[in-house]
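Below you will find the structure I want to go over with you.
Not every chain of the complex is shown here; the ones you see sit where they belong.
Chain lettering (A and B) follows the sequence in which the chains are written, and residue indices restart at 1 in each chain.
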């Protein structure tokens, strides 16, 4: 590990060495993840983490300490070793596939990590599309704006208690933003989201039909990370498929509002 | 590379394998998913994800939970079904040089008849593992197979229809005396027994205040269960004359060496593959070094003397030039 920086709300930004990583021709796509574990670790199974950025010789991750393995990770110091897989899964559509309309990057909690990566890539395009990051949390403490440092695009925040930015959820915020665009422009918009399942589900209900496309990055407990163990499945139109290989990013209409998923949360 | 993987060949019934290191069922998919980090042709065999007569969607999520040095799973045998397996999954593995050790499971004798008959014509399948130990399904799981009589019957049913293939019976450890089941398998004509499947266990989600898994009961695997698996293999090897394939918690070459000392003919790598794709290579190197340092030719010579001499030849190996 190269660097461990504590963020404003208690998450950590970890920068991990990877000789194949490249800033300008990244080996990974936003929405892809890697599996990480401290090395040595008290744990058996590496934990999936969305890629927050890729630089020359490193990749970064935003790790929220929610349990023993993530606490172990954030306790590491520069120089300690980390066990890290190559980038896994299918990320968000490439910038070229986002169409001409406005792009909304909607992140909740550590779901903002892949939004940072996407924004940084959009910023680097000769003709950056118009995009906004909508970043929501319960309270201002959950909105760790320093994780988005260096991003050019506009960042709008929302908090459930109104302590920062828009008073409400980022689902409401996104709906408001689409309202402001007008139906025609909204219909050309693409929304990318990552965050708690309930939030993404609500976002699907609120905006999927009004926009060109909504892509959501799903989360499930993982072991192998490569479609072998069948541990991390989601019900899609094609049946139960591993999130780690068929996702984690799915078009929302292929995974939400299907029979049998309603009670997933 | 292919030179070094052709090392310590073994025999199980009518089948022979280039080395004694297999992938465990459910931990290597249908054989190609891991190909980038673990080329299937480096394994003695790939025990495939268990297939059932019909496709199965498996259990609701969550399906996994880590525990101290262990992993709980409640996959519920999600699989494509035997038909799709034979149609879509078998050939690519064989084409890649992998050896399919096809794992099957069914709820009734009739279903076993049908599956065995479907497998019989495939010359590319040298061996079949009958999974009698899954704790994650209602019918045909470990509880149905806890009776020696049932094990013998299932075994005979499959073996009679697959005389030219190695038929291995995978046992559940969730019984008072696994030796009775192993003897029943032997009696039914099995070419090998495989021990162990996962230990029945569970976890509770404190935040939600309910069992982590919808079916409550799940299967515990990983290093935590190694000492339990070792005892089962030791006990079985002392009691039957057919080969014992050891599985359960292998995390390093030392564990494999212990299984050989306990009388195993081959071993299967499982849960630890998920986090250590180097495991196969570490095992191969560690066993080779240990065997050579003792001036032995084959790890089977490590077998301790609890195993009756008559059984020692059960998996004769022939040094390859």
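As a working rule, a contact is a pair of C-beta atoms (placed from the backbone, for glycine too) under 8 Å apart; a residue touches a chain by one contact, two chains touch by 3 or more.
On a predicted model such as this, the values are computed, not experimentally measured, just so you know.
The full set of protein chains in the file adds up to the formula A x2, B x2.
By definition in this document, only the chains that are shown with their structure count from here on.
Remark: chain A and chain B have CA centroids separated by 38 Å (rounded to whole angstrom).
Interface residues of chain A, counted against chain B in their complex, comprise 35, 37, 43-46, 69, 83, 220-234, 239-240, 264.
By the touch criterion given at the top, residues 26-29, 33-34, 49, 57-58, 61-66, 69-71, 73, 75, 78, 222-223, 271-275 of chain B touch chain A in their complex.
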